[in-house]
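The next block holds one structure in the form of structure tokens; read it before the comments.
The complex appears here minus one protein chain, its other protein chains still in place.
Moving on, here comes subunit A:
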């Protein structure tokens, strides 16, 4: 009985990612160089962004008795796959889940970039899965593991991911074909040959290096540098605050000064001073509490109002960033259009506190303003008119401290900080969770209002939580529930369960 058998290859990809192109190249590579080749796939709805597997087999023509064709399988058998190529990191995980990668034979090539799943994307907070676990799994399962950000290589070379992965496969030497034979296939394909070959070379080289990626130890960040005008405040941070918090505090003063002015940055540190005095004895817990409070305070103090948005959108660095993002070439011009939809509330927020309150409380005044806010506005920031409009709004910055929104937010901040400071010495874990609850309040318009409502509802439970041994965990769970869905159902249930 003939004992030779097929070389088996599985390609895990998503619809429209070029897995088909890769499979076609492999078939051509085999057939042009004295091999039988078979490939098949289940496209179907996978073409619409779903996950799919291309499966290939190759068999040397020389190994076949005259007139006989090898019988090749149409689907991979777990444990019997020589080469697995995953065009994305979660798809690499799927290959592991399907048992296709085994230590006795599989060469496993995986791109480390992520194409986030719908679940990860729609999460209200951070729903991303753990990439390190996926990589660890790949390393543990394969005989030979080649991983790199092939999507980045493709982008750098102005090509697609398929040729980069193809190059990496060539470099592994796992197929009985020379590099030239691999490259000839691309040339024969005749489509985008130059850029494909460039990506091929990039993929080839990166696969040859494959340095064992060192596990990054938790970095000890030194105090980052700040601008000259913040030097005095930086010095104050170094004198008064524990080193573990320097990085965050530096970012905090930079943010506050950028948002308003240097005095505002000073007031940022002033606000943290009381907490400094009531930190718990445990240094780790103390560092954590100060860090999270400082981080969230900086964010809260730089709440996103119309002035802030206009300020950020009119900066030169922003124009340059947009140009880079759309890959603007020298010969092209750029237009930038903003989608803004200020409501009566946002207008009142920007007005001096008294006037703002009056507007919101006066139905006829609201009715006068409302028609102008019914529809969203598109402002062309790249035009002089549009730019001036935003520039003028941003120029209202000095008036901000007298605005309605400023008063409201700072009252809320004061309450929040007072709570943290009060709980810090006796119930530091709970204080930490209170600090982190600021995370619930974000976004604009309805989103912001919903977030604030959730925050209030969660905080209303605080008197009870203080009396419970598991208070901190409970508060954490409530915050998670508030971020579970935007209808508030999960929070509702959790609140009902927290007696």
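Definition applied: a residue touches a chain if its C-beta (ideal position, glycine included) is under 8 Å from a C-beta of that chain, and two chains touch if they have at least 3 such contacts; residues count from 1.
Simple rule for what comes next: contacts and distances are computed from a predicted model.
Enquirer: Looking only at the UniProt record of the hidden chain, which name from "Cytochrome c oxidase subunit 1", "PadR family transcriptional regulator", "Peptide ABC transporter permease" or "Thiamine pyrophosphate-dependent enzyme" is the right one?
Expert: UniProt lists the chain left out of the view as "Thiamine pyrophosphate-dependent enzyme".
Enquirer: Tell me which residue among A:147, A:254, A:419 or A:479 touches the hidden chain in the full complex.
Expert: Residue touching the absent chain, from the options given: A:254.
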